[in-house]
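All protein chains but one are shown at their positions in the complex.
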Amino acid sequence: MSVASTVPASIDLAALRERFPALRQQVHGRPLVYLDNAATTQRPDVVIRATVDFYEKDNANVHRGVHTLSQRATRDFEEARQTVRAFVDAAHDAEILFTKGCTEAINLVAATWGRTMLREGDEILLSTMEHHANIVPWQLVAEMTGATIRPIPIDDRGQIDLSAYGSMLTERVKLVGIVHVSNSIGTINPVAEITAMAHRVGARVMIDGAQALAHQKVSVRDLDVDFYAMSGHKVYGPTGIGALYGKRDLLEAMPPYQAGGDMIRTVTFEKTTFNDLPNRFEPGTPNIAGAIGWAAALNFVDRMGIDAIGRHEQTLTRYAQHRLSEIDGLRLVGTADDKAGIVAFSLEGIHPHDIGTVLDRNGVAIRAGHHCTMPLMQRFGLPATVRASFAMYTSEAEIDALVAAVQQAKEILG
Amino acid sequence: MSVASTVPASIDLAALRERFPALRQQVHGRPLVYLDNAATTQRPDVVIRATVDFYEKDNANVHRGVHTLSQRATRDFEEARQTVRAFVDAAHDAEILFTKGCTEAINLVAATWGRTMLREGDEILLSTMEHHANIVPWQLVAEMTGATIRPIPIDDRGQIDLSAYGSMLTERVKLVGIVHVSNSIGTINPVAEITAMAHRVGARVMIDGAQALAHQKVSVRDLDVDFYAMSGHKVYGPTGIGALYGKRDLLEAMPPYQAGGDMIRTVTFEKTTFNDLPNRFEPGTPNIAGAIGWAAALNFVDRMGIDAIGRHEQTLTRYAQHRLSEIDGLRLVGTADDKAGIVAFSLEGIHPHDIGTVLDRNGVAIRAGHHCTMPLMQRFGLPATVRASFAMYTSEAEIDALVAAVQQAKEILG
Amino acid sequence: MNDALRELYQEVILDHGKKPRNFRPLEQATHCAEGHNPLCGDCVTVQVIVEDGVVREATFQGSGCAISTASASLMTEAIQGKSVEEAMALFDEFRAAVVENRESDDLGKLEVLLGVKEFPVRVKCATLAWHTLQAAIQGEGVASTE
Partner (left out) sequence: MNDALRELYQEVILDHGKKPRNFRPLEQATHCAEGHNPLCGDCVTVQVIVEDGVVREATFQGSGCAISTASASLMTEAIQGKSVEEAMALFDEFRAAVVENRESDDLGKLEVLLGVKEFPVRVKCATLAWHTLQAAIQGEGVASTE
């Protein structure tokens, strides 16, 4: 089966879709057309199987366990860490901290690195297309430290204005926060370049990678980013698991975030000494099943080949943009040169939420709203958009179904 | 089947054990005797099934979704919240905040309520038998605010010294932190009484309920506690999910903890307004599958009857203490009058870790160590103990296997 | 074509959705509140003039989907001239009809909104303006459907 071959040239969609049980269903009497992958992807059978296997065979708590199940759980959990490390090409396992998701990963950096390193007068630069998860944690830190936040402008196609960014980069800038792939409009930001520019003035870079992992090869070493946040459920893994990558020397210097068991070396009521990386940042029982399931997802993506997936999605994106733009009164929002599989649009005089309802009745699952990027919506002067987002299993026929349903929405609502 | 009847008088163990797939296995050629339930319990088939069902049928992100899958996921996720609320008898769904576990729940309180309410000169009272999860977060807050931590002494049997506690309670005390059931020695603390005493001087009470839910009926309203922390995986649920109960007026007044999507109402770069409870404290994609699986676990416990489970475990505990205390040189650690299914001991001249290795070769899974309660270990003058902890499916025959294996350990190591 | 959709998006609703009545600020308002529906990002401000216990005038502003806009528009028409008690009774009646699926024959023009019953996730859109009206009259200032 081509799905399992190591370096597939292209994707055998029919076989692939069989691997995702949730895709085999009808909604309102129509085959499900799942185009809400930027919210969360579906899970392949191997992820579900890995979760079940853990609970049925190896279920135990990790660390400090002298018994066999605990040893197996610990081994699999730490292998999952290695899998994540390899997937994003980090240098050390200790640089991968498991979190409950991308949001927590960013909060961890803001609350530890941010609170200790930022001062009054310092600046934090955030792109106008950031997800709230890479804005609000910094606002809380800014309030606490006296640092100020400055938005990096974007152009009308939804691309960061690099020359404006360059002129904002002064010695005052201590952190630059950038979404690798915009969840709202799909723009792939030039993270390597942005990072190099930031480093030249001594600023650190926090990349929100939530949407990137599923669409393209990510090497945190090549990008040279300082922090990189990820979510398992956005890349075919379980809910409740994610990770923070951080450069080792930065993580070593950070104060603890949450505190509890397994992150300490000794505790007395007078004094507590903390453990080494990564344990220092992983107190309590981790989401063991989540980490193991996520590793199964990443291995699955590896077998499919992330480059083939990326090509497939870009083809779909071009096709969808082309087909949608033929619809009268439809405005594509975000038309960057470099885009991942996310297409957003609005229809003249029709609210996205109403479109969403019509689409749902046709079995087509999209998202309508601000997509947790209110400043971006403001930039485009829209309260909300319709967003269709693709995955490795999305087919051209599904794009056709989307287009037909949008046309029906126009008829009914126009 | 008696397992499914609504108010069972006692437990049909053979039928019940069939419901837990992980119990059906051999370790080193011996039937697994899983006595590490205080670290984590096993999961019944219904929990695994609920997890698989979610991923195979309803998998989508919650909130803001106009499409059918998202509506189903949202409904099931919010029903899970109701299930947790009902299980601990809280008044409002909004008082249940999902977290990744008990550790995070306590950290949330320490970092929000603690940082805003505590001042220099304030006192935090923590029992000597607290888990590190209910010590270290308070140490971090104490360092930040200038509050001081004072340990509440315990007696030689492992019971809180209530009269010492009473005399420590002054107007300076702002928080009392107590473990409901000790994970190390099984003591069930008189939480209602401790709470009433604390309230008389105006102190708030943070109860670490990690070990309590699986063993006895908990009513946060009857106990009148202010905060109650829980873990799903300690009560037959998945890893990576837990909850904080907090009284509504306290939660309402707390600043946000982590920040991101879904916890805000509006975001601009100038100003962010936050959402209502519980969303304000649940930014980002929650562990949806985890919450749903946990609800399945709690419903399973309900069908079994928590009182029947509690009685069963207490019978086992008495039996185990009786059998173990017949072994020469064995010292039981923690012999409170009121105990849940946890038995800890040490053997003269033999390190617990070596005992653990011998037991494991006999298929018997226990935990050896300090159980994240170093101050308690110090109190008893031991670096570590062996801990056997029971669950609804534990049998008398398994206690016999434990005792036989301990005897073998004595032979080999003595 | 889907009947439930046709039922939901009737002519009257689309008309009120696109050309909302009483869509303007009300300078001399005696009561005012803002309502949010986090689901769609709908946001509505309701203003009313109450004199001697009677709603003399009612207006709204904001942005929202067709359902919430039409519902707000229809509401401002429906409550004009009614006593506050009557207006609140109408809300109860309306809510009972769309949320609890209860029979009702006193809804008048609001009946066009009953199609929303088939779309549970959209019910909040239909009741947002009413919740906001209630908040305004009770002096709460802010309403949310969650």
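Per-chain numbering from 1; labels A, B and C assigned in written order.
Assume contacts are C-beta pairs under 8 Å (C-beta built on N, C-alpha and C of every residue); 3 or more make two chains touch, one makes a residue touch a chain.
Bear in mind the structure is a predicted one, so any value in this text is a computation, not a measurement.
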Original post:
Which of the visible chains would the unseen chain be in contact with across the whole complex?
Top reply: A, B
Original post:
So which of B:Leu244, B:Ala368, B:Met392 or B:Val406 would be touching the chain we can't see?
Top reply: B:Ala368
Original post:
Of the residues listed, A:Arg119, A:Arg200, A:Arg248 or A:Arg265, which one is in contact with the missing chain?
Top reply: A:Arg265
Subject >> Residue of A:Asp222, A:Glu252 or A:Asp276 touching the missing chain in the full complex >> reply: A:Asp276
Original post:
Considering the entire assembly, which residues of chain A contact the chain that has been omitted?
Top reply: 63-66, 71, 262, 265, 275-276, 279
Subject >> Residue numbers in chain B that touch the chain omitted from display >> reply: 28, 349-354, 357-358, 361-362, 368-370, 383-384, 408, 412-413
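In this text, only the chains that are shown with their structure count from here on.
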Original post:
Hey, which chain ends up farthest from chain A, C-alpha centres compared?
Top reply: C
Original post:
Can you list the chain C residues in contact with two or more other chains?
Top reply: 39-40
Subject >> Residue list for chain B, restricted to those that touch at least two other chains >> reply: 64-66, 262
